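Up next is chain A:
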Amino acid sequence: MMGVPLAWYLILAAALFCVGLYGVLSRRNAIATVMGVELMLNAVNVNLLAFWRYTEPGGMTGQAFATFVYAVAAAEVAVGLALIVAIYRNRDTVDLDQINLLKW
Partner candidate 1 sequence: MTIHTLLPILTALIPLPPFFSFLLIVLFFNRWKRVSHSIAIGAMFISFLMAQVVFWSVIGMGGHALAEHPIHVEIPWLPAGATALTMGVLVDPLGAFTLFFVSITCLCIFLYSVGYMSEGGRHYDPRYSRFFAYISLFATGMLGLTVADNMLMLFIFWEIMGLCSYLLIGFWWEKNYPDPRQITPRQAGLKAFMTTRVGDVIMLLGIAYLYTATGTLSFRQVLNESTLHHLASMASVIPGLSAAALIGLLLFGGTVGKSAQFPLHVWLPDAMEGPTPVSAMIHAATMVSAGVYMAVRMFPLLQVGFDAHHGQLSAPMVAMAVIGTFSAFMAATIAVAQNDIKKVLAYSTISQLAYMVAALGIGAYVAAAFHLVTHAFFKALLFLGSGSVIVGSHHEQDMMKMGGLLKRMPITAITFIIGGLALSGFPILTAGFWSKDEILAAAWSSNQVVFWVLAIGALLTAFYTSRQICLTFLGEPRSDHAAHAHEVSWTVYVPLIVLAVFAAGFGFIGVPEHFPVIGPLINNNLFHHFVGATIGELLPHGEEGFNAVPLLISVLFALTGLVGGWLVYGRRPLAAGQPDPMVRALGPLYPVLKNKYYVDEFYNAVLIQPTIRLARAVYQWVDRGLIDGILHGVAKGSFQAARGNRWFDKTVINGGVDAFVAFFQRLAREARLVLQTGQVQHYLLQVLFFVCAFAALYVILWLRQLGG
Partner candidate 2 sequence: MEFIRDHLLTLILFTPLVGAALVTLLPKKEEKLIKWVAFLISLIPLALSIVAWSQFRPAAAGFQFEEQVQWFPQIGSSYHLGVDGISLTMVLLTTFLTPLALLISFSIDKEVRTYFALFLLLEMGMLGVFVSLDLILFFLFWEFGLVPMYFLINIWGSANRQYASFKFFIYTMAGSLGLLLAIQVIGVVAGTAVPGQVAVFDIPQLLSFWPAFRGSLFGLPIGVVKTIGFWAFAIAFSIKVPVWPFHTWLPDAHTEAPTAGSMLLAGVLLKLGAYGFLRLVLPLFPAQAAQFSGVFAALGLAAAVIGGLAALGQDDFKRLVAYSSVGHMGFVVLGIAVAARSLGGGVDPQDAVLATNGAVLQMFNHGITAAAMFALVGMVYERAHTRDLGAFGGLGVVVPAYGGVLLFCTMASLGLPGLNGFVSEFMVFRGTWPVFTLVTALATLGLILTAAYLLWTIQKVLLGPLNPRWQGMREINFREVVVMVPLMALMFLIGVWPSWLINLFNATVMRLLG
């Protein structure tokens, strides 16, 4: 595995992150937005693990941090989807363009 430079993993992570970010920002469907958030979180995980593997393979920090991240991701997805269901029940839609009450 030492033949693959660190940079390539980082670029992969960055690319994944940007895709996810684009998805969050541009998708009309709320669930697709959540999917984008998942992608961003996983991109972060890739980043973390790459750094762990290439700088301090013996340590625990990277692994622990990554575990933490996708635990939170899971919880967050659950809450997010619950919110979306609640909104659907209220508004009959999951089109984010029509959910604009968060203002004064």
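Everything that follows uses one rule, which is that a residue touches a chain if its C-beta (ideal position, glycine included) is under 8 Å from a C-beta of that chain, and two chains touch if they have at least 3 such contacts; residues count from 1.
How these were chosen: all candidates are chains of the complex that A comes from, given by their letters.
Keep in mind the model is a prediction, meaning the values are calculated, not measured.
Applying the touch definition to chain A and the options 1 or 2 in this complex singles out candidate 1. Residues 21, 24-26, 33, 96-97, 99-104 of chain A are the ones that touch candidate 1 when the two sit in their complex.
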